[in-house]
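For reference, the structure discussed in these notes is given below.
Missing here is one protein chain; the remaining ones are kept as they sit in the complex.
Presenting chain A:
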Amino acid sequence: MLSGVKETKRDKVFLICNYIYVFIAFLIVFYPLVYMISASISNPKFVASGEMWLLPKGITFDGYKRVFENSSIWIGYGNTILYTVVGTTINLLVTLPAAYALSRKDFVGRNFFMGMFMVTMFFSGGLVPSYLLVKQLGMINTMWAIVIPSAASIWNIIVSHTFFQSSIPKELQEAAQIDGCTNMRLFIKIILPLSMPIIAVMALFYGVGNWNSYFSALIYLNDSFKYPLQLVLRQILVLQEMSAQGGGVIDASTAAAMNSKAEIAALVKYAVIIVATLPVIVIYPFLQRYFVQGVMIGSVKG
């Protein structure tokens, strides 16, 4: 009896520690997110000095004003939307039919195709041969260089294939075939309407990936009017910062001017981070269920 009481006491202590631990993890992630939002609408002086540490101080919307006035951000935004929509459409058109075919046990050659696809998970030609290929295909500096070389991901094909295999009853396919339904009709009229969860998951995974990618644009695009948002962000967030640090000898007035310029630059940075991340962050809580589902379907296989 006594030991039983002792146990629960220990359990309570453990539970409290656990809550504290989770709360600290929550704070560590949450604080920078809130800080960014507050910093984007605070007077940059207070942000730089550390006086603004949680809630906005000296509210100003200058940062956002400058972001909205900046044409390269808008061009980038437009390009990103275009690349994301076209890219994700291609991703789905390649991934879903292939995954469905691979999920069919009566598909002769499925092991061959699966094996061929899986090899690419573990071995790749590397950066330069891929670049030369894209160049040879004449896709440099076009949208196609962004959307075609990343048309499918083997991981997502596996996840969708697992979904088709585990969630679509086999009897459905058999019944449809007895009725003389072709595979094409079966897929479009019966399988796809039943597969809305996986279509949503795939659209989200690919969509977020396309929205956030910068590297293929960096190596394949050289016309700044075609730059996606992430590449514009790179110029604002990363490159500018580095050039601002390498200052030479400067007198007091230029120092003051540079100082205020640096402050405005910092303000713009926070604003631009918010503007660029907003679409993803806003839709995310509503779609979290689907994202989580996607990861779980993937893990069933393992």
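Rule of thumb we're sticking to: a contact is a pair of C-beta atoms (placed from the backbone, for glycine too) under 8 Å apart; a residue touches a chain by one contact, two chains touch by 3 or more; residues count from 1.
Going forward, contacts and distances are computed from a predicted model.
Engineer: According to its UniProt record, what is the protein name of the omitted chain, chosen from "ABC transporter permease subunit", "NADH-quinone oxidoreductase subunit N", "Putative aldouronate transport system substrate-binding protein" or "Probable septum site-determining protein MinC"?
Structural biologist: Record says "ABC transporter permease subunit".
Engineer: For chain A, which residues touch the unseen chain?
Structural biologist: That gives, for chain A, the contact residues 3-4, 7, 10-11, 14-15, 18-19, 21-23, 25-26, 28-30, 32-33, 35-36, 47-50, 53, 93-95, 97-98, 100-102, 104, 106-109, 113, 116-117, 119-120, 122-133, 148-149, 151-152, 154, 157, 182-184, 187, 208, 211-215, 219, 230-231, 233-234, 236-238, 241-242, 245, 266, 269-270, 273, 276-277, 280-281, 284-285, 288, 291-292, 295-296, 298-299, 302.
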